[in-house]
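In this view, the complex is presented without one of its protein chains, the others remaining in place.
Chain nomenclature is as follows: A and B, assigned in order of appearance, with residue numbering initiated at 1 for each chain independently.
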Amino acid sequence: MRDPTAAPQYQGLLVRVWRWLAGLVFWSRVQGIARTLRGRMLVALVPTLWLLLFFLVPFLLVFKISLAESVLAQPPFTAIMHWSGEALLELRLNLANYLLLLEDTLYISAYLNSIRIAAISSVFTLLVGYPMALGIARARNTARLILLMLVILPFWTSFLIRVYAWIGILKNNGLLNNLLLTLGLIKQPLPMLHSDFAVFVGIVYSYLPFMVLPLYSTLVKIDQSLIEAAEDLGCRPLSAFWKVIFPLSLPGVTAGTMLVFIPAVGEFVIPDLLGGPDSLMIGKILWSEFFTNRDWPVASAIAVVMLLFLVVPMVIFQRSQEKALDEDGRGRR
Amino acid sequence: MRLKRRSWLSLGLMGLGYAFLYGPIASLVVFSFNKSRLVTVWGGFSTQWYGELFRNRQILAAAWLSLKIAALNASFAVALGLFAGLALARFGRFRGRSLLAGMISAPLVMPDVIIGLSILLLFVVMQQLTGWPETRGMTTILIAHVTFSAAYVTVIVQSRLVDMDIAMEEAAMDLGARPWKVFMLITLPVISPALLAGWLLAFTLSLDDLVIASFVSGPGATTLPMVVYSSVRLGVSPVINALATLILLVVTGGIVVAGVVMHRREGNARRKITPVGAGRRAVEDRV
Partner (left out) sequence: MALADRPARPRLDPWQDVNVEPFVRIEGVTRTYGDVYAVDNVSLEIYRGEFFSLLGSSGCGKTTLLRMLAGFEQPTDGKLFIDGVDVTGVPPYERPVNMMFQSYALFPHMNVEKNVAFGLKQERLPRQEIRDRVAAALDLVKMDAYGRRKPDQLSGGQQQRVALARALVKRPKLLLLDEPLGALDKKLREHTQFELVNIQEKLGITFIMVTHDQEEAMTMSTRMAVMNEGLIVQVGTPAYIYEYPATRFIAEFVGAANVLEGRVLGTEDDLLRIYCEELNAELLIQHNRPMEPGAPVAVSLRPEKVLMTERTDLEPGVNRIHGTVAEIGYLGDISIYHVRTAGGRMVQAQLTNRNRVENPGPTWDQAVTLHWMPANGVVLEA
């Protein structure tokens, strides 16, 4: 190893980084395994601490502030813990925000509507995505790569802009209405924008890659000879699909559906830009409580209740993730 | 899995799927060259909206801020994701593993509004307690973005590590390399395509985010999606189409280049090594 002090004498970050790395190498050599073990601890500790601080603790804060009262101040909520006089900790819990969610039917109907819309869109995404994933999995090497790339590509372009594209298509004087009018299929423009239909289209469109990719990765692992075996044993192609392929692809169906359903429940951009005024989704309500009404405690309470709705699907998703990775690693260790 | 008989039905369905994916994007691109201000009626070819885009100071400033945040975010997220991926894929069952695994998979599906609200509350409380962050802006957006995009990078790195033949690391150690050298000389180069993919993904996730940035941003820090969103709320505008076309062009270019690089580096490799891999698994599993 080169002597770190022999490095060229110019200033700068690069030299410092190099010295740091060289020092690390030197240390690990000198101190042997004990050092390495500590290095391993550090590797696990850094991301754990980061996520604890910036992901887990914030959820506890949301829960805490959902119990506070809204005030006109900076920040706009009251403290729920209060040192009153002689080292007495006074706890002032305020359940009014949750009561409000129960009393005002606006919130309940928004929750139910969000779940309804997310569920319906998930099913449609599955219906559109499954044949695509199957087609990609069946394609030959190069074609498969290209087809896969073509599914991923839109995902890399701006989500906002893809939603925006649908405004131009679905508006009253938009592309689709113009096309239908020219073809003479309709006499009057259909009011497609600002409707549930537009929200369905937006969600299916934006989340399609999240459905196709997990489906593809389970489908591509299914041995081709299984279908041949089923057909050899007298199954017709369609029933071979239903009895062999579909059941084996269920892990992919679960992962894909969860990847669409869970974020769709809390979706803001799509209902805001494409949705109608009478069909409210909870993500949009949370947004307006926070930004328009500046009622942070109520916004927090909305988030807490939304999380409660999503806990079960999230656990299902996490299980399927772990299982998929375990299966990938089997036979290699 | 490959079927001998390709039914026209499934081909047709697949074609419809791709048409659905690309139709709207194509319409965006086509109407960015439209002479008319109406985004839906063709009025002849023109590039005037691109000119207008490049004269729009607000959009340019926001784009520059977004690109800075995206690049920094991608770099930090790759470092954090590499650490987390290594821990999850290589350290066996350590204490806190399921906590880490849970905190990695939750941001993948967590609705943006919840992430945005919760991390904003953290910043507010931290400011009350420690005085930091004094104002919200680029730094707070960066921290929020690193937190959720590191999860995506972790998943990519972890699955590449799980995929990698562990005998390669053992071979290096057997040939006299200490653990740190094994990591630098073998593990890191072998998973570098995954790191590149993770970097690109984290970059675009950050460039794309409206909701989280809106929560944790402060005065003076307006990102590109925030500008686009406020403009879109007011109605469609061909300038946005022009911007979309440029983003598409850059992203497609980046992806194609990265794809070609990765394909060269491991695409061929994977295909040709398969017989060995198959033999390896078939022969014996270790106790």
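Methods note: contacts are C-beta pairs under 8 Å (C-beta built on N, C-alpha and C of every residue); 3 or more make two chains touch, one makes a residue touch a chain.
Predicted, not measured: the structure shown is a model, and the values here were computed from it.
Omitted chain: which shown chains does it touch?
Looking at the complete complex, the unshown chain comes into contact with B.
For a quick check of understanding: of B:Val162, B:Ile186 or B:Ile255, which residue touches the chain that isn't displayed?
Checking each option in B:Val162, B:Ile186 or B:Ile255, the one touching the absent chain turns out to be B:Ile186.
Could you tell which one of B:Met173, B:Leu196, B:Leu246 or B:Val261 touches the chain left off the display?
Looking across B:Met173, B:Leu196, B:Leu246 or B:Val261, the contact with the absent chain belongs to B:Met173.
If the hidden chain were put back, which residues of subunit B would touch it?
Against the left-out chain, subunit B lists 165, 167-168, 170-178, 181, 185-186, 189-190, 265-266, 268-269, 272-273, 275-277, 279-280, 283-287.
Following the convention adopted for this analysis, only the chains that are shown with their structure count from here on.
Looking at the complex, which residues from subunit A come into contact with subunit B?
24-25, 28-29, 33, 36, 39-40, 43-44, 46-48, 50-59, 61-62, 65, 75, 128-129, 131-132, 134-141, 145, 149-154, 156-162, 164-169, 171, 173-175, 178, 205, 208, 219-224, 227, 237, 245, 258-259, 262-263, 265-269, 273, 283, 286-287, 290-291, 296, 299-300, 303, 306-307, 310, 313-314, 317-318, 321-322, 325, 328-329, 331-333
Can you tell me which positions in subunit B touch subunit A when the two form their complex?
Answer in residue numbers: 1-3, 5-7, 10-11, 13-14, 17-18, 20-25, 27-28, 31, 38-41, 80-81, 83-84, 86-87, 89, 91, 94, 96, 99-114, 117-119, 121-122, 124-125, 128, 143-144, 146-147, 150, 154-155, 158-159, 162-163, 165-166, 178-181, 200-201, 204, 207-208, 210-211, 214-215, 225, 228-229, 232-233, 236, 240, 243-244, 247-248, 251-252, 255, 259, 263, 267, 271, 281, 285-286.
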